[in-house]
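Read the structure below first, then the notes.
With one protein chain held back, the other chains of the complex are shown just where they sit.
We call the chains A, B and C, going by the order they appear; numbering starts again at 1 in every chain.
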């Protein structure tokens, strides 16, 4: 008899060889899940190699999704269902499966060759090895071939085998009792011109679903009810896509053209890819010869009156340091995006980390203050990119925007705004003809200078990287002027604090002794941990910083309320250096440097090791 | 009647047009002063332009020297004697003259044209303008021409006028009752092949001296007795020269060849110039196409078994960030010298600053720990460079050495060591044939790996910038390995602390409540200030840090003894960020960002503004 | 501004001078270049506000301060990259890059070769003094082997670039050479560079009288000039010498000096054609090699029509606009797959 178990949230991890179509499967499952109304969060985990030899551990690709009827902030610490297309996928991911979880294994991926490549000395499906789990071994490859044979499909064997992911997807749709129509529509568009492939894929999807229904492999379906999300219209979004849209939106709202100068680098390249698709928005993308040319072309574009942006990851950002100093000295608007990855040096390009914060703060010669913002989640990337542009344009300064590999590729539902609802952005291009002499370094009350772009009559002026005289911008070696200008530049950035929202408690207990202070992509894990702590009766508050330089104006008061501020970071402790420099508060670091995001459990467990007196 | 006034110390500032031979005059005066036995300290101050138009304010070149019968640690806050060859020189330097000080002015440099170019509306020599000073106006140009005419010199007028600095020098020698023989010997060598020029210069030197003796311009000679320096043999030395010698000495003592890869930049270029003169020491200098190639060629040379060094200044160091991360990851020995200058961006290339400390600490992507040393004075540059090489070779790590424009060009007497007395340096190149498998990332108890250089049979291995597996050095994406390696790299650098001398009080009161903690070139000013404070009965101690990362092991205990630690820096407050991150002590910044070194008076005055309770 | 007899205003170089003190060493060749550039700008009829000078770092790179236009004295070697971004974002501007041999060919070499292949409409003036001036006299990538300088006290060992040959290799569409001491030639060359649609590269020999005095005097000295230089003019035979009594013929691929007379006449001579890439290659290959005893060529050596980078970008943008329709921010925000929670 078919039972239905209802769960508040569930986590599924699809894993297989790079060639197995895992990412597509995951994305389709995600879309349907979103349309169904669950809250969700995903984490694709690519292999480092483009295409490592089939069947090897290095070649495993994974896609994890957590979805729920309650709010979901992370892709899940451990999964309920693990789908593995071969032995290597099992080996690399088994630790991520909950005790008692479900394994769906493609037995065709556990033949002698696959076992050897994945360095199993035995077949884990065949003895007691997996007795802690509920294992369902299916020869998906054979099921696929048979399905297609029966339907008289014209697909060759290679192509047929490549479609087996649709069988799996259908099966999982059945397991969670989800409709197929969205994926069918997707396949119809995707293979519109390839009738045979389209038919085969749709057929397999349905076959997988039906197999679930009829084969009695499972006696239980899992139900995860729709979440009570805020009412409104939603879409799914990945972090880098959200940044791209945020930049375009800021350009539109400010009435400027967007220029994006970049040199490809993992995991920032998709920003360039995404933006270069939108030429119809008047966007100019420029693939430069290197990162230095990328930022320099952006400086040129900004000088010329564009909303200019350059993006990269750690090693590329290191190369931009000198030019970043120039942009700071020129006091022109520029957004620099760093999609952080595992460092140092080339490091772990496909892994995530938050270890470029201090580089953002100090990675240039001299006193060179630049505001820093960090995005907290895939959808938050939109608003943060938008805010970075607004800050750059309204305060005439380069702005550093930090994201990371985790949220760049992760996906979540987003209640997107309408164009009208976006904050207005003003820029400092002088309107109307010049009166009197133009002083390029004359400032308004916020210490912001004008953006006199070439072509404007009467505003001709010369700027550069040498120290400038106050007001005139002429080269000046005067000692007092240098000190004054250094102070003005610092003050100008500090003034931005007045325009920032106050720091506040994101969630959690209002009167706890313990605060957990995060920044960037640790958002979901901290939020979940705090929710779970509070549920266990342990008081803790979650504060999340979007503005890392300058800090929100009230941060001092907020932090001083707590006896201990725990600072989880996916690095060796970087925010904490900045905090200690400013505040006389007891901070405790919680660091993870594994190229992986925090799980909420890790944070929760750490909190429980703290002095009990703090946890009441 | 001729009187003699005896002074403990005196400061003379020579100033004139770039073409007036000011630097030569200053150096000659310095040499003779040193040979006479004074302690001394100098500060040359070049114009930013190569050759600004004659007579302009921008074209003024200065050379300041303080010398004494007591210890002298700075070039003097204000001067006793100001020699000005033209009006512009007076205008730019008058503020540096003590009330009641002596001005020796070349009236020929105060003609209408010079007055206009120096933006004087009147002739400052001619009215009461300088009544606070003792002014001696001499037409040095005319005196020079006459001298030469009388001696029947064959020099043309242009050449003759160019020698007028020798007349001045002779005159100043007389004023301080110094012998001419050293400068005469110098002129004889310098102009050995140019009989006429030689005769003229020597003649003028003597004429200047005699003019002092006979003209009754002055009724007073100034006597500054020899200092009671430690017995021994001395020479004068400039900071960059000392670094060059330090590098060569380290190469010799370690038995390695020195490779210096660099790209010219003010004020680091003279390192390249100096080293390229010493090819007979087996030194290879390489002028690279840019700073990135400079450090990369040095990485290649280090990989190949040379003692490798690369030097630059702020903007160039910014460009080296990515490659520095590679060197750190490779764990190979490399010394990176930063002769800091006024920042940010191109900044003030000819001015001094200490504003690249945080760049040194954090100017790379990821967690990328590198030791940092700073030199405190021109002569200290030798030992610091030597120590940096020793540290790099013995701990297999890149090491950052910070100096700055002030001490790079400044000069002081140096009791140089003998080659034998220098500490031994060991390197980690394996001796003898390999046994078993070579593990490139196997470490000794200090976590230091071997330096297996190409050519060594059996040690073949591959390294790179991707994260490495512990021991084998193979590429590894393993999460736990990444965390482990990150910790090992940090710990390895922290371990260096065990090899550092303890921090201790450099001078001053042993039980004061106030400590003044400095680093780098503020040494002399702080030391002088503390001496003067103590002399006034105000207790204060001076602690000076050579090792900025890691800190000396006992720094915590030392600092915790004080109620307040004042941290003077020629920047916006950088060391203090590192201190606050580590120690729970009350620090107070004292910052100067004028492109100029501290005067001891500035520090002394600031101390006097502190809470009186601290000053007892 | 001058007013001519018929009431038209004619602009002069002075209209392009700024109030800044010019801070090169007295006697520096840069002064002459500055003057000729200012005069050329006056001749072009360009408005001050539509002109931008971008430079890197070096003595040459101080140039922007002295031109009454927009200007940026940027960082070492990066001017071509900055200028590319500026041109793409603002194609109506007349953009000039002022750079030195170190700035352009040493640290900036990569940006140079890439800007040339992309071909945005820029004018690059490279002041070649075969030395690093601003940093006080180190050898540069154009210094001849054996150059004694501060960083090469026993002589430099690096084979220098021939800048024009390098540019040919990098797909340049306009290369020319002129000289500080030949004002008229310099002005003509700059005018043509300005007219060329695409990246124009003009090498200007410039005397650094402090650190490399006289490096090019043989090409300006009255006595030697006629024999050591050859002025290239389109469709004209290669003639030189005091009386234009000498010429260049091609012996196979080999350019050779001949004396005109009975054996060889004008008709036998190499005729300059800047549109011929092979001739241009031969010129940059042979004439700049000090081993060949040939006169130094000045003038426009190569020229080619190729669409500018910015025109291609705009074309592609417009094509995309007409293919996909004008943009709608709301459509972008919502994407293609949405759902409603109610």
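Just so we're on the same page, a residue touches a chain if its C-beta (ideal position, glycine included) is under 8 Å from a C-beta of that chain, and two chains touch if they have at least 3 such contacts.
Just so we're clear, the structure is a prediction, and the values are computed from it rather than from any experiment.
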Given the contact definition stated above, which residue among A:290, A:469 or A:588 touches the chain not shown here? A:290
Chain not shown: contacting residue from C:141, C:237 or C:299: C:141
Identify the residue among C:20, C:228 or C:281 that touches the chain left out of the display. C:281
So one chain is hidden, and I want to know which residue out of B:60, B:299 or B:485 touches that hidden chain in the complete assembly. B:299
Across the whole complex, the chain not displayed is touched by chain A residues 49-54, 56, 58, 263-266, 269, 272-273, 276-277, 279, 285, 287, 289-291, 315, 345-346
For chain C, the residues touching the chain missing from this view: 106-110, 113-114, 117-119, 141, 154-155, 157-162, 165-171, 253-254, 276-279, 281-282, 285, 306, 309, 312-313, 316, 319-320
Just the residue numbers, please: which parts of chain B touch the chain that's not shown? 31, 34-35, 37, 182, 226, 229-237, 245, 248-249, 252, 257, 259, 261, 278-284, 286, 288-290, 292-293, 296-306, 308, 322-323, 326, 330, 416-419, 453-466, 474-475
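Everything below uses one rule, namely that only the chains that are shown with their structure count from here on.
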Counting in whole Å, what is the centre-to-centre distance of chain A and chain C, each centre being its mean C-alpha position? 45
Can you compute the centre-to-centre distance for chain A and chain B, using the mean CA position of each chain? Integer Å is fine. 47
For chain B paired with chain C, centre-to-centre distance based on mean C-alpha positions, whole Å: 40
For chain A, give me the residues that contact two or more of the other chains. 322, 326, 464-466
Chain C residues counted as touching two or more neighbouring chains: 57, 73, 75
